[in-house]
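Note that this complex is displayed minus one protein chain, with the remaining chains in position.
And then chain A:
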Amino acid sequence: MKNLFAGAAIALMGLTGTAYADGHANYPERPVMMMVSYGAGGATDFQARIVTMTAGNEDALGMPIAIINKPGAGGRVGWNWLATQAEADGYTLGAYNVPHFIAQSIKGGVEYSADSFEPIANWGADPAVFVVGADSEMNSMTDVVDFAKANPGKLTFSGAGLFVGHHIAALQLEKAAGVKMAYIPSNAGGAGAMKSVIAGEVMGGVNNLSDAFRAAAAGNVKILGVFDLERNEFLPDVPTLKEQGFDIDNASVNFRGVMVPKGTPQGIIDKLAASVPAMFENGRVAGKMKAGGSPMHVMNREEVLEMWAAREATLKELLAGL
């Protein structure tokens, strides 16, 4: 059905004019919709609203981007919808969270994989960090691992769910340190996982840098390590896991960006890939993101394609044993 429409559209374009070279010179001609697969108020939704707020400017798309939330099942509902039901006409964009959707597609039970989507650009990178309660006796990752070695399987630590960045970070830590720990997935996302650390229900937790930064500023938690290749500008004093002697890369960093369903005309993809990164670099956007404690990391289409491929390889290896 979709092909039929596309065919009809192309035929119509052929009839109506040859003014534009590839038929997309005027794109976008109406407001564009962006699907966010998490609920209103979550970190992904919040950031998506900020980075798209200048879309209507003449130097960006010239048309506003409206955010549509399709939450459910850890993002699976929204991404299933984007892969199978959304119109690939360039007016339906989607926000991605890597490693979440790639890990879910490797685990199975969903109707998408990395091949179902075409990336446009990346706007943010939120690394995972390891947190413990403010009154915990553990002060470094070495303390954490020592405790886990002495008490195999007894160190409880929370995270936002299974097959999300936090879980990947947990698996990497267990593998690199050669210990067995008890990962407790939360059903209330990062906020629920953070609450269980602050309330002392668990001994530690993996959480988003942006949320942990706020909780640490409020004096509720200590941040012991960053699961990334280098230290973060928000937390210059917190060492990475690598610095503390664990061989862990940035596979768990939560990359957020924009993609479109496969089948979107190449002309539109090219046009978006050229204009969207510049839109993310707008000064107002950067100011709001920084104020909200959300680390930005703008990447263009080629860089994102590379990052997706690298992530898929790492995750396949890491999740093979599960």
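Please note the rule applied: a residue touches a chain if its C-beta (ideal position, glycine included) is under 8 Å from a C-beta of that chain, and two chains touch if they have at least 3 such contacts; residues count from 1.
Simple rule for what comes next: contacts and distances are computed from a predicted model.
UniProt lists the omitted chain of the complex under the protein name "Tripartite tricarboxylate transporter TctA family protein" (options: "Serine hydrolase", "Glutamyl-tRNA(Gln) amidotransferase subunit A", "FAD-binding protein" or "Tripartite tricarboxylate transporter TctA family protein"). Within the full complex, the residue among A:Gly109, A:Gly283 or A:Gly321 touching the omitted chain is A:Gly109. Contact with the chain that does not appear here is found for just one residue of A:His24, A:Arg76 or A:Lys222, A:Arg76. Within the complete assembly, residues 39-42, 45-46, 49-50, 53, 68-74, 76-77, 80-81, 84, 104, 107, 109, 153-156, 161-163, 182, 184-188, 191-192, 194-196, 198-202, 211, 214-215, 217-220, 288, 290-294 of chain A touch the chain that is not shown.
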